[in-house]
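What you see is the complex with one protein chain gone and the rest in place.
Letters A, B and C name the chains as they come in the text, with residue numbers starting at 1 for each one.
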Amino acid sequence: MMLIPCPWCGPRNETEFHYGGQADVSYPAEPQQLSDADWARFLFYRANPKGIFTERWNHQAGCRRWFTIRRDTTTNEIFQDDSHEAVTR
Amino acid sequence: MTGEYRLAEGGRINRDRPVRFRFDGHDYEGFDGDTLASALLSNGVHQVGTSIRYGRPRGIASAGPEEPNALVQIEEPFPEPMLTATTVELRDGLVASSLPGQGRLATEPDPARYDAINAHCDVLIVGAGPTGLAAALSAARSGARVIIADADTEFGGSLLGSGEALDHAPAGRWIDRVTAELRDTPDVTVLPHTTVFGRYDDNYLVAVEHRGEDAFTRQRTWHIRAREVVLATGSHERPLVFPGNDRPGTMLATSARTYVHRYGVLPGRRAVVFTTNDSAYAAAIDLHDAGVEIAAVVDVRPVATTLWTARCVERGIQILTSCAVTGTSGTDRVSGAQISPVPSADSAPTVPSELDCDLLLVSGGWNPAVHLHSQARGTVRYSEEIGALVPDSTPRGVRSVGAAAGSFTTGECLRTGSEAGRDAAREAGFGADTAEVPGAPSGPVTPPQPTWLLPGVPAESGDEQFVDLARDATVADVRKAVGAGMSSVEHIKRFTTIGTAHDQGKTSGLLSSGVIAELLGVEVAQVGATTFRPPYAPVAFAALAGRDRGDLYDPVRVTAMHDWHLTQDCPFENVGQWKRPWYYPQPGEDMDSAVLRECHAVRTGVGMQDVSTLGKIDVQGPDAAEFLDLVYTNKMSTLKVGRIRYGLMCHADGMVFDDGTVMRTGEHRYLISTTSGGAAGVLEWLEDWLQTEWPHLQVHLTSVTEHWATIALAGPRSREVLARVTSDIDLDNDAFPFMSWTDGTVAGKAARVCRISFSGELAFEINVPWWHGREVWEALYQAGSDQDITPYGTETMHVLRAEKGFPIVGQDTDGTVTPHDLGMSWAVSKKKDDFLGMRSFSRADTVRSDRKHLVGLLPPADSAVVPEGTQLVELAELPEPPVPMLGHITSSYRSAALDRPFALALVKSGRDRIGQTIYGHVGDRLVPVEITEPVFYDKEGNRRDG
Amino acid sequence: MPRTPGADLPDHPDWLWNSPEPKRSYDVVIVGGGGHGLATAYYLAVNHGITNMAVLESGWLAGGNMARNTTIIRSNYLWDESAGLYEHAMKLWEGLEDELDYPLLFSQRGVLNLAHSLQDVRDSKRRVGANRLNGIDAEWLDADQVAEICPILNTSEDLRYPVLGATWQPRAGIAKHDHVAWGFARALDRMGVDLVQNCQVTGFDRIGDRITGVRTTRGDIAAGKVALAAAGSTSVLTDELGLALPIQSHPLQALVSELLEPVHPTVVMSNAVHVYVSQAHKGELVLGAGIDSYNSYGQRGAFHTIERELTAAVELFPMFSRAHVLRTWAGVVDVTPDASAIMGLTPFENLYVNCGWGTGGFKATPGVGWCYAHTIAHDEPHPLNAPFNLDRFTTGALVDEHGAAGVAH
């Protein structure tokens, strides 16, 4: 049971959150101009790193805000900002 | 009658409370405070079953949760499989039996209650032996919030069974004093009989509290979030591998000591003690002093510790150094042990000597209980000094201390425990000091000599040398695995099944690694051990299920009109978490006839449905129109205030995922509706786009689903009925046209009324605040009574909308359907630059002409309803499989209005096949169905205005 | 010797496999010594005569998802593409014990997929119909018929989500996962294929877009062809090549109870309440749940998933109340956007990919081996795996098993 640091409500149990996958995947500026392959990339391709992953969560049961954290996918340690020190344990 | 092996005094049992119990068909007596094992031993019962593979007699081998042999099936008070006799509390009327193999589950319902609780603390201390108690004292005195839990029924850990003195007084006094202080300290939670069995991310530890068979809650699961954790989990004594090491009467040395001190039970009359380390000497001395004859202490080491030697000499106990037990005799109970000198390079083979005994105590060293440390991603290393795995790292927020960290003297445990409690509290932000700890006797220790396979023991005896007693796995089995080419401990574990029994290898885990190492000719450290997975000890399914059972399994969501529905005895349909009336049967009616009646009423008179479950979201802001244009396939910015439009939402992949109506309630304000099951998902989806993609858009979303109770009033007579309960709304078509809304008063309550219809009939949707829902519902029902106003449920709603070809998202769609597939291109704007899903409509697969289309199907008029889900094929005769399929029936009903069955289906190139006959595959028959337009009733749409 | 029920499984053979040093060059190198890697090597050897081959495993053979799954085997998938591949696997399963001469404990005790809502019922009937037309044994059972097959299941209407019926595939069942892997491994060892353990692939050798070998922790190994069979770790490997794959790695947890007298005659799966249960050969209950929501390579999951799974289990099987959890664990499953696998060629010459099996990997094992071997040997997909290409994400021709079928695992 991860303790996920909501930037607003503070650390809460992971059951309060909804996972949003890789962060910073922007909706293309002009989708109609994209090739099918590039559109597929937006739709379906996400990074899947073993290690630090910048990802989105939604504090579904709390303030309903979406936010971004960095998490180590091998240990579930969570990092905020650019810190190398995990905020959770 | 006191058992003949019960000492006249001593122990922590309550001799004033005798307890009667039954084991394997025999009646016995023990005392309150006994375990089943101690009570059996007090009656001279050692053998408690036979082994799983070989049927060999097996006895009680330990005094704790590490017990490999004494598995029991509880019969009374309630059947429970596979508990260890060493941890079953004795109670009056307990009936248990030995259990070599499979446990038995009760066939009657479990009457006990189970629940869960969340807890937070600054310092969690796992284990309340000398280490844990000392740690708790330091931490508690700092003002930190402390939880201390121990699996045992009472605190004290090893002190309970060791008879040790602290500050020259019985250790029990210190235990009682510390426990009392902890209980009296605010913000300290004391949890005896509570096993912390798992450690998860961010110091989330899970424990099960055994509150007692007669307690209101039998077991409680604790979810503990701890800032700091002190693991004072102690250690487990390890048995030794030698031929015949499984005979009843063979017992871990320190467990025997526990039986004497804690339970006042002598586990035998004459003992041989076989050891590789100092700890068994204490057992030998204590058993001797309690009246057990010690035939010899057999020590594999060349030199015994001076202190222990002196104590043995004092008592006339012989010590055989550089010797080992290399065999045992006896049938159902050990009767003798064969002793051989440990061969050295220059010694000649010798004939073993035999010592008579009825008790063979063994100690192969101590395994720190590193389970939780390991679950905390702490690493372990093999320590040559103590011959065991010890913590090799300090995970953040978790510190192992005392025996769990490889410190085995009480003095050291007390001191390091006290320090660990202090350090943990300080780490959690409290100004803590070490609590003073009592003095404990300690002396010089001779290092243990880790021993796996005894030198000089012939390989042939491998099948009598047990590595895992619980799985009946022997040295021969390990040898076979190695011989088959296996070298990984994981493979060998799977090959031999070592470590997979109820105890998950508590006694056999490292032992098998040692044996493997010797057979492979490598270091133990190279072999390593298998992973320590939760739970640390077995935990009942029900304990983890807690109170989320029955109706509390998942929330039942109800509407404001629910109690009215209950008065009608209607069956409910589960729609997500909602309970929705399915149909309202009248006496003697089945579902089909009720639905036909309800449909008929709506088509010819007036019906009413509770549609409060539809999701509702208030959308406000200057950019609300632009936002809705992006998330709906059709254009919402052109909607005029006061008007309503149907809208479809697609995911970016172009597939329909929700639908509903959009009301424009102001220049910058809309109220949108979602499907009943989709409300939360849609809101989160919208927030996602708003917050992360289009934060520049000034839009706010507010869920108002439960603010409104919503009633659909449908049918040609609906206007007439509504008119009776409203005076300030002009219900005329021109004043109040289709797809518009207005505020007014209904049945005396402020209401928002919409002209929308999901049936094709003239219909009104009346929204009032939740708490007026039932009143207004009843007022409408009353107002329509002379018109036979008919409440209808989800089934009738489904039929009526299907007659009109309106799809239901999730029933007529499945995540692979576009608006075009639904024939709803009219709801896809061609004027917008972009909206979610638009780009996906031009992908190769979405422009295929042979995609599946939603079409209507007509089976023969006199035939039965073709079941939903039926697959459709082209040919009247089935070829050999695989048979090409054209699609499937998504909705299928009997129509009251058409007086025939009809269906909706997704069919390949369906719109191009209209007029064709294809076949539904029902059971083993093919039913012809004609493909039609999806609209069956009132194609011109004349009825919506009444 | 009297053996108690649950005492043991059939003996393993006296010899299983060697642990050779890797050679410097092979015709084919398979990356990943799990079930899929082993089965692929097996069919490459048996069907295509390729034996100058190594299977490289970073840890111990078959120690990944092969050692961690709940061993359910079934082929009752909705879409033709899936049904074709899984049914091919099922047919291979039916002869595999004899072929490998190894006791795989393949037990065709049937699988029930429960329906708890009216939509579940529609979806179930739809799937049963599709299965039958695809030549797969399948039936729709009402709640009474379900109770006949599995009397310990709570089919009363009092359940929060009552059992409204179930699909039933009689030929489905379970097998003993280790035995399957070891059966393939032993056969490969006999045919001279190198099974190299503790050999982590760290990169690829390439000339332009042609792959010529792999770099490993045990030295560089040249290879005529390189076939990936690394499940959740696939993207870690392909990232090196700049080859993106639409997979996400998630924890999938499972657990076992102690040994119990036989009570559960079949396999029960319930997607709606997220639990699936069988009773293995020795008598232990084996339970699985849905995947944890977030990406992870940690081989551990969250406790609340376990609690929810057990709640569902006790609701469905009230008699499990006092059964005990002995051990929980997690695997890392690689999940695609349409919950169907990816198997076929890659933009790199001589590099093949097989991944994205999500929760379906074990049951597909021989089918994957058969088709993947064909793909590698002929440098073109077998017709059965042709639909599972990477291109489908661009065209949109997904095989959407989670969207439509609603049945995982």
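We take it that a contact is a pair of C-beta atoms (placed from the backbone, for glycine too) under 8 Å apart; a residue touches a chain by one contact, two chains touch by 3 or more.
Here, contacts and distances are computed from a predicted model.
In the listed set "Acyl-CoA dehydrogenase family protein", "Sarcosine oxidase subunit gamma", "Simple sugar transport system permease protein" or "Dipeptide ABC transporter ATP-binding protein", the entry agreeing with the UniProt name of the missing subunit chain is "Sarcosine oxidase subunit gamma". For the chain that is not shown, the touched chains among those present are A, B, taking the whole complex. Touch with the chain that is not drawn comes from one residue among B:G33, B:G773, B:P859 or B:G887, which is B:G773. Only one residue from B:D548, B:E573, B:E720 or B:E868 touches the chain missing from this view: B:D548. Contact with the chain that does not appear here is found for just one residue of B:S97, B:T217 or B:Q782, B:T217.
Listed for chain A, the residues touching the missing chain in the whole complex are 8-10, 12-13, 15-16, 61-65. Chain B meets the missing chain through residues 115-120, 145, 187, 216-217, 223, 225, 547-548, 551-552, 554-560, 563, 578, 613, 618, 620-622, 698, 700, 702-709, 749-750, 769-775.
Following the convention adopted for this analysis, only the chains that are shown with their structure count from here on.
The mean-CA centres of chain B and chain C are about 23 angstrom from one another, to the nearest whole unit. The set of chain B residues that touch two or more partner chains comprises 200-201, 204, 223, 653, 840, 843-844.
Of all residues in chain C, those touching 2 or more other chains are 302-303, 394-395, listed in ascending order.
Note for the complex: chain B touches chain A at residues 200-204, 223, 225, 377, 395-397, 652-653, 684, 687-689, 691-693, 833-834, 838-840, 843-844.
The touching residues of chain B, counted against chain C in their complex, run 50, 52-55, 78-82, 100-107, 109-110, 112, 116, 198, 200-201, 204, 206, 221, 223, 472, 480-481, 483-488, 490-491, 494-495, 497, 500-502, 504, 531, 533-535, 538-542, 544-546, 548-551, 553-554, 556, 573-575, 653-655, 810-811, 814-816, 840, 843-846, 867-871, 873, 878, 880-883, 885, 888, 890, 921. Interface of chain A with chain C (complex): residues 1-2, 14-15, 18-19, 21, 36-37, 39-41, 43-50, 53, 55, 71, 73-76.
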